[in-house]
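I have a structure I would like to understand better, so I am pasting it below and will then ask my questions one at a time.
Note that this complex is displayed minus one protein chain, with the remaining chains in position.
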Amino acid sequence: MLGVLRGMGITFKNFVTSYLFPRRADSLDTAGMVTVQYPEERLLEKERFRNFPFLIYDKTPDDLRCVACDICAKECPPKCIYIVREFDKDGKPLKRPAVFDIDLTVCMNCGICEEACPFDAIFMDHEFEIGGAERQQSLVYHKDQLLKPATYFAKIRPTDHATIEEKRRKEAEKKAAAAKQSSQGAAQTPPPPPPAVPPKSPQPNA
Amino acid sequence: MDSLFVNLKKGLLDFLSSFLPADFVMIASALVSIIAIAILGPFTMMYLTWFERKLISRIQNRIGPNRVGIFGLLQPLADGVKMLTKEDIVPDGADKVVHFLAPVVTVIPALLVFSVVPFGRNMAAVDLNVGFLFFIAVSATTTIAIFMGSWASRNKFSLLGGMRSVAQLVSYEVPMVLSAVPVILATGSLSTVSIVEAQSGWHGLKWFVFTPWGLVAFVIFYLCGVAECNRTPFDIPEGESEIVAGFHTEYSGMKFALWYMAEFMNVFTISGLTATLFLGGYQGPFLPSWVWFFTKTYALVFVMMWFRGTLPRLRVDQLMGLAWKFFLPFTLINLFVAGLWFFLPTRGLRVGVSLALLAVSFGFLVWVNKPFVPEKRMYEFAE
Amino acid sequence: MPIPLEHILIFSTLLFSIGLYGVLVRRNVIGILISIELILNAVNVNLIAFSRVHTLNPEMGQVFAIFVIALAALAATVGLAIVLALYRVKQTIYADEVNLLKW
Partner (left out) sequence: MLILASKLFIYAILFLSLVAALGVVMLPNLFHSALSLVATLIGIAALYLALQAEFIAVVQVLLYVGAVMTLIIFAIMLTHRIGDQTVPQKNQQSLPAFLALAAFVGMVSTLILQSNWPVSETVARVDALALGKALLGVYIFPFEIISVVLIAGLVGAVVIARKD
C-alpha cells in the first residue's frame, strides 16, 4: 500500500516540477523536458549515424574514387546497387562506372558497402529527409544524384575523414617510393614494358 | 452568480413562452436541459482527452500536444476530424447489425447518467427520487454493450477482452453499490439532490467524507468507479500488452471514437457522482455552486488520470481477489459501522468506536489477504 | 392512470402468449429459458398495472413485483446451471435431442 502512495508522490513531484522550473534536458539522464520541436529545433546526428550511401569525388564530379569493381554490389545484402562499367571508344574497359544506381526503397542503410569498398568511394550519408511521389522513378538514385564532394564528407564525418586521408596519404607515399624505386631500377636495367595501368586513371590501385 | 445558468434558462423560457402555448414551454424547458447535456457530454470528452494527454506527458518528462492550437487546445478537434475521416472497417465474419449497435449502446447509458448528476443548486437536469439507483442501473447496462461489442467482432482477442471486462464490471458493481449504501442511510433518500442538500451543515463543509465511515466508503466507491470505467490500474479488458485492444479491437473510425467517448464520459460522471455522494456536490463556503461542483469533479478526474500515469496494471487474479476478498467484506463492515454511527449517543464515543472498528477490520483484511509467500529456498550452485 | 387499464392487460396477455409460444416452439433450451423470462415479465406488468388501480394497499403490487423479479433471476441461474451440466455431458442443448432419462 505504501509503495503505491510513494509512487504517486514521485509522479506528482515530477508533474509539478515540470511546470515550476521547466528545464530542458540536454542529455537523456539529466532531468527536465526531453521534447525537441522537430522541424524548428533539430537534434545533432551522431557522427556514425548511417542513412543512404553516397559516392565521393575528389575535385571534379567525374574523377570519382569508384572504379566499378562491383564488390559493393556483390556484398550488398538486399542487392540494391547496380553498376555498369564504362568502355572507351575502342571497347577497352575503363576504371569508371558508366551507370551507378542505388534503389533507396530497397537499401536498408546497413553500411556493408562502406566497409567492403577497398577504394573508400562509398560512404553512409546523414541526410534523411528523402521523399518521392512514387516508388520507382524518383527513389532510384542515379550516379549524378549520388555524387558528393569529399569536403561534404569531411564536414559530416570529420574523424573518419581524417583517418581515411591519413591512410591515403601513406599509400600515396608508398606508391611514390615504389614508383621512384622502380624508375631507378629501370635506369640500371633495360626499361621493363610499360605498366598495364593506363596513365589516364588518376587513382593508383593499391 | 450562483444561479447564473438557472436565470439564463428562465430568461430563455420567458422569451419562448411569449409566443408558444403553455404545453410547448414545458417541452422547451426539457429540451433546453437536454441540449445543454448533449453539448456538455462530448465537449467534456474532447477536453478530457487533451487534459489526460498533457498530464501524462508532463509526468513522463515530455511536453504533450502543443502544435495544434496554443497549448494543443485544438488537438481534440484534430482527433475528432481524424476519427471522422478514418475508414470504418467491419470484419467480414462479424454480424453487421450487432457490430454497429454496440458503440451506440455504450454511449446511450453514458449520456443518460448526465441527467441525474446535480451540477449546481437546482441545476440537476432531472430530480428523480430514485436518482442514485438510476445511475447504478444505467451503468449496469454497459455490460451488455461490451458483450455485444466483443461477440460481434468475431475475433479471439475481443472475445477474451469482453469476457474479462464483463467479469470485472460485475464483480466491481457489488462493492460499489454497497459502499454507497451508508450515504443513503445517512440522507434517507436516493435522490442525488437531497444527498447533496444533506451535506450542507457548517456553511457548506459538512461533507460525508469527514466521517470515518464516509472516508472508507469514498475510497472504495472511487476505486470501484475506476474499475467500472476500465481505467488503469484496472484496465485488464483493453490491456494493450496482452490482448490487442480488448473488446474494441475491430473498431475503427467513428465507432472507435464512440467507444472512446463513452469511456471518457463515464470517467466524468463517476467522478461527478463520487463528488456528489462524498464531497458534498455543489456545497461550498462562498464560491458559486457550480464552480464547486466542477472543481471537485475535475480534481477527482485528475486523480484518475494520475493513476494512469503511475500505476502498473493489476493481474486478473489480483483484480478479482481485490474486489471479492477485500472490498466486499470491508464495505459490509463499513455499513455496520455507519449503522452504529447513528445510534451511539455522544460524538466522541461515535468517532472513537467507528475509527477503532474500521482500523481493526482494515488490518485484519490486509493480514488475511497477505499474498502467499513460499518459504525461502536456498540454491547451491554446482561448483 | 395515463392509459386505460384494459390496454395494459391486453399488452400483458399478448406478452404472455408470445412467451408461451416461445416455450412451446423453440428447440434450444436457452431459448426456452429466455421465453420463460418473457412470461414472468408479463406477470409483472399485470401486477404493477393492478397496483395502480386498487387503493386497498397500493404497495402490495410493487412488493410482489420485486419478489417475482428476484425469483425469476434465481430461476434463470438454476436453469442455466442445469443447461451447462447438460451441455457438458451431452454436448447438445437441443431439447428434442435430450430424450434419455439416464445416460
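Should a chain be cited, it is by its letter among A, B and C, assigned in written order, with residues numbered from 1 in that chain.
By definition in this document, a residue touches a chain if its C-beta (ideal position, glycine included) is under 8 Å from a C-beta of that chain, and two chains touch if they have at least 3 such contacts.
None of these values were measured; they are calculated from a predicted model.
Contacts of the undrawn chain with the visible chains, over the full complex, involve B, C.
Residue B:151 is the one among B:50, B:119 or B:151 that touches the chain missing from this view.
Contacts to the hidden chain, counted on chain C, fall at residues 1-11, 13-15, 17-22, 24-28, 30-31, 33-35, 37-38, 41, 44-45, 48-49, 51-55, 57-60, 62-63, 65-67, 69-74, 76-78, 80-85, 87-88, 92-96. Contact between chain B and the unshown chain involves residues 21, 23, 26-27, 95, 97-98, 101, 128-130, 133-134, 136-138, 140-141, 143-144, 147-148, 151, 159, 163, 166, 170, 173, 189-190.
The rule is simple: only the chains that are shown with their structure count from here on.
In terms of inter-chain touching, the protein chains here follow a pattern that is not a line, ring, star or complete graph.
Distances between chain centres, each the mean of the C-alpha atoms, put A farthest from chain C. Nearest to the common centre of all protein CA atoms is the CA centroid of chain B. Centroid to centroid, with C-alpha atoms defining each point, chain A and chain B lie 57 Å apart.
Note on chain placement: the centre of chain A and the centre of chain C lie 80 Å apart, centres being C-alpha means.
Chain C has its Cα centroid 33 Å from the Cα centroid of chain B.
Touching two or more other chains at once is no residue of chain A.
Along chain B, no residue makes contact with two or more other chains.
Of all residues in chain B, those touching chain A in their complex are 55, 58-63, 306-307, 309-311, 366. Across the interface of their complex, chain B is touched by residues 1, 4, 7-8, 10-12, 14-15, 18-19, 25, 31-35 of chain A.
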